[in-house]
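One protein chain is absent from this view; the other protein chains keep their places.
So, subunit A:
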Amino acid sequence: MAASIRSIVRAPSRIFLVLQRIHQTQVTVGVLRAPVITPVIRNFFYSSKLLNLESSEKNDHGVESLKDLSRYKDKPWKYLESEEYIERYGSKPVWANYRRNHKGGIPPQKTRKTCIRRGKTCGNPCPICRDQNIIIHYQNVSLLQQFISPYTGFVYDPTRTGVCMRQQKRLNTAIETAKLHGLIPTQLPFVDYTGEDYSNSHGAVAHTPPPPSKTPDEPWYSWYGSIEPNEHELARVKKIYKSYLK
C-alpha cells in the first residue's frame, strides 16, 4: 500500500523532470539551464509524512543519531580538554554566549520543547544541541558542573542557560546519577542519633517465645473445627454462585 502510494507520488515529479528536460532540449544553444525542481514541489512529493522514509516514529531519533556520529561518543569528557573546545568556548561555560530569540523583554518561562525534530535542527539551537560533540553523560562531570551553581549547588534554570526542555531533562537525570555515584558532591542532612534505642530487645526484631505447648495437629483455637455451617444457607449460597464454583 505504502509502496504503491510512493510510486504514484513519485510519478508526477518524474513527469515534471521529463518535461523540463524536453523543454531544455528545445532551448536555443548557448543558454545554460539546469533542471530545477522547485523546493515546494519536492517537499510536497517527498514529504516524510506521506513517505515515512528516513525519520522514525520516535522524536529523539534525530538527536541521538547526531551525537552518535561524534568521535567523542565513547568518552565524552575528552572533548572538554580538546583544542577544538578551548578555541570555541575558552574557560567560559558552554551556555555563556548563547542568547534566546523571543519577542519582548521577558523571555517565555519555558524554553523550547526540543531543538531537533525528525532529524531537522531549528534555527538558533540550544547550547547542547548546537555542538555535536557535547554529550550529556553522568561521567562527564566537568560538563555537568557548568550547569550547577558553585554557590548554592542547584541546577540552573533552563531560562538562564537556554537549553531546550528535552536536554534539560536529560541533564537533570545525568546530574542525579552522578550524585548517586558520588562524582558530584551533595549536601546531606544531619543524622541525629540521640534518643534511639539500639538494644534490639523488642519482640518485633528479637526472638519471641514459641506459642504455649500444643501438639501440631491440635487447632490454634479450640472452636476451629467445631463450627458447622447452616445447611440451608449453604445450599442457598451455592445455588447463587453455581456458575462460579468448580
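As a convention for this text, a residue touches a chain if its C-beta (ideal position, glycine included) is under 8 Å from a C-beta of that chain, and two chains touch if they have at least 3 such contacts; residues count from 1.
To be clear about the criterion, contacts and distances are computed from a predicted model.
Asks: From the list "Phospholipid/glycerol acyltransferase domain-containing protein", "Mitochondrial ribosomal protein S22", "NADH-ubiquinone oxidoreductase chain 2" or "Auxin-responsive protein", give the UniProt name belonging to the chain omitted from this structure.
Replies: When "Phospholipid/glycerol acyltransferase domain-containing protein", "Mitochondrial ribosomal protein S22", "NADH-ubiquinone oxidoreductase chain 2" or "Auxin-responsive protein" are compared with UniProt, the left-out chain turns out to be "Mitochondrial ribosomal protein S22".
Asks: Tell me which of A:A204, A:I227 or A:L245 is the one touching the absent chain.
Replies: Final answer for the missing-chain contact: A:A204.
Asks: Could you please point out the subunit A residues that touch the chain left off the display?
Replies: The missing chain touches subunit A at positions 151-154, 180-183, 185-194, 196-198, 200, 202-205, 207-208.
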